[in-house]
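Every protein chain but one is kept in place in this view of the complex.
Labels for the chains are A, B and C, by order of writing; each one numbers its residues from 1.
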């Protein structure tokens, strides 16, 4: 598998640990399905942990945008944790960085939902 | 470099530690030059340590045969140490295994010169 | 390594899993050419985007149509040409992914990334049909003919960012 996905939950927040590549085809589809599944079960507080992601293509960037919007439309929030520098560059190039809430600490990402 | 070569000497025997690939071109040429250099300096007791060699092509196998013969013609002996299984297979396929003295222990390879 | 121009071409069927073959080949050639780690990464991505477009939009996943990726490694320049056998398109007609109205689109950013990571990107309709994308990246000229490719200085020895023009907000 090019993308490995592990799910945890903590304090009513769903943590999705991603590792590998989010690219056109398999990777993007897996991410879409995972978020759809969480929302369908009423889990609308989502942290995507990108620590293990080495590679995202334009399809993957589009997927992050779409998952962010789908979650918002479901009345929830999707935030990013451990954004690797190269993916940060990609978001910046396409003026998307300000769209996302980005955290460097898991505790901070979780705390953002307790406000 | 595809082939790394380190030289040591012990009890009047030259030990040549090889790591990487012995293939057509650079790798085969480096091995040839190393043995030529040893023989030119009168070092005719040679142990080739192949522990770090992952890959030998037919050119490299030919090079081993030629270096064995050159050393013998110079009145010396060239033996092999730590022959990896795949290279053993290659020598066997071409009926060359019995040509070489092969040792699994450095001490045994060195001792073979003390007879 | 000799200093003649080196030409390498890969032809693949229009299948997504085969795109990795093109990006891995790109990595080997950019490493051979002495590009630094960041450049290797971004050129890889430009190759992925262009080959993905050829498979997806050009050949429309038709496995009987091929994508040809040609790498030309010259003294000062790496050129990568990607050819498909689709209907072609007019790049001038594309929506601008940086337009606020398009920012949230799920797609449409690939060509922008290619233009950002490569020094030059041109789109041409191939005279025999299909699209031909040509991307070029300048390399650090080799120091001296006596040196081997392994000892060539990285393309960006100052270690700075290799992205040409990332907008910093």
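Keep in mind that, in the parts below, a contact is a pair of C-beta atoms (placed from the backbone, for glycine too) under 8 Å apart; a residue touches a chain by one contact, two chains touch by 3 or more.
Predicted model, so just to flag it, every value in this text is computed and none were measured.
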item	value
Missing chain: touched chains present in the view	B, C
Option touching the unshown chain, where B:8, B:37 or B:86 are the choices	B:86
Contact set of chain C toward the excluded chain (per top definition)	1-2, 4, 6-13, 15, 17-18, 20-21, 24-25, 28-29, 32, 63, 66, 149
Positions on chain B contacted by the hidden chain, ascending	23-26, 55, 57-59, 61-63, 65-66, 69, 86, 89-90, 92-99
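Throughout what follows, only the chains that are shown with their structure count from here on.
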item	value
Between chain C and chain B, distance of the C-alpha-averaged centres to the nearest whole Å	43
Mean-CA-position distance for chain B and chain A (Å)	54
Interchain centroid distance [CA atoms averaged], chain A/chain C, Å	27
Touching two or more other chains - residue numbers and ranges from chain B	none
Sites on chain C at which at least two other chains make contact	none
